[in-house]
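For this view, one protein chain was removed and the others were kept in their places.
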Amino acid sequence: MNTSIVDPKNLVYAKPELMNDNQMHYCPGCSHGVVHKLIAEIIDEMGLREKTIAIAPVGCAVFAYDYVDIDWQEAAHGRAPAVATAIKRLCPDKMVFTYQGDGDLAAIGTAETIHAANRGENIAIIFINNGIYGMTGGQMAPTTLSKMKTSTTPNGRDTYENGYPLKITDLLAQLEGVCFATRQSVHTAPAVKKAKRMIAKAFQNSLDGKGTSIVEIVSTCNAGWKMTPAGANDWMVDNMFPVYPIGDLKDI
Amino acid sequence: MAKVKGTVVVDVERCKGCDLCVVSCPCDVLELQPREVNQKGYHYVYMKNEDACIGCANCGYVCPDACLTIYKQKNITTDTAK
């Protein structure tokens, strides 16, 4: 290592200040960590430390509150958008966002998600879609791809039996209460930078009272998918992106 | 002319050896320790090829565990007056 370079004036990238020193419980290579970092960076850069109230889901990210030093509420499974609704209505000057996985947002919490969005609640929803239930051990999610193997679809998701991958962000984009719906990923540096801009926009929308914003992050769960982290990224590009294409679905 | 030089400082104990930084590096700077492990038993990342680092921070952006700190310096060799 060239130690002469190691000087604060030469710093170009570091762990965000708002992220504490707790080691994250996520599996090696999990996308959650990258998105947590982005949230921590954005809140700091936008000066929202004292204005942010975040809602953690049930699922792998249930412990999100252990890593980013802001005020958090941990909601019951799927209920984060209802919890966020009340917080934002009662504290309209705060920036309120939920952080939810596909099972939380698109299965057990579908009603809360759709109705919060339909009311145009001024909240941001960060939606991690990795097509599987990570925490409980790799069961089928509503977003699981057709033919994808999970512990509850050991022979692959049979759409005749189990229905189809739920494109919930597309559904949400149809709602008049939604001001911003986008689908991003965090598997490369440029993708991470783009995702960061999108999350920042969603946060700004919450502050500006423009309506509901949803940022879907198409993610990997390499442990659940039984792949290497790098292999999972490649698989995501080849298999997830065709079903969940990256890009803005709505921006008004 | 100016030549860009970078370096990566690894928080060895935070690293889980996921390899995502290694594959993200455009200059083939990083590698997972082939034998050594940290206290949690992960083969952590290290700079195999220090001189090749340009400080682009790609590794930092994709690191899920926020264990990389990146520095960059324009290493001025000649023509400082210009």
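Note that the chains are named A and B in the order they appear, and that numbering of residues resets to 1 at the start of each chain.
One rule holds for everything that comes next: contacts are C-beta pairs under 8 Å (C-beta built on N, C-alpha and C of every residue); 3 or more make two chains touch, one makes a residue touch a chain.
Note that contacts and distances are computed from a predicted model.
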Should one name the undisplayed chain from "ABC transporter permease", "3-isopropylmalate dehydratase large subunit", "2-oxoglutarate ferredoxin oxidoreductase subunit alpha" or "ATP synthase subunit a" using UniProt, the answer is "2-oxoglutarate ferredoxin oxidoreductase subunit alpha"
Contact set (omitted chain vs shown chains) is A
Contacting the left-out chain: of A:49, A:149 or A:210, that is A:49
Given A:60, A:84 or A:126, the correct residue touching the omitted chain is A:84
Where A:71, A:158 or A:208 are the choices, the one touching the absent chain is A:71
Logged for chain A, residues touching the omitted partner chain are 49-53, 55-56, 62-63, 65, 69-76, 79, 82-87, 89-91, 94, 111-112, 115
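Please note the rule applied: only the chains that are shown with their structure count from here on.
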Residue positions on chain B within touch of chain A in the complex are 5-9, 11, 13-14, 16-20, 22-24, 42, 47, 50, 55-58, 60-73
Contacts from chain A onto chain B in the complex sit at residues 1-2, 4-7, 10-16, 19, 23-24, 26-34, 37, 186-189, 192-193, 228-230, 233
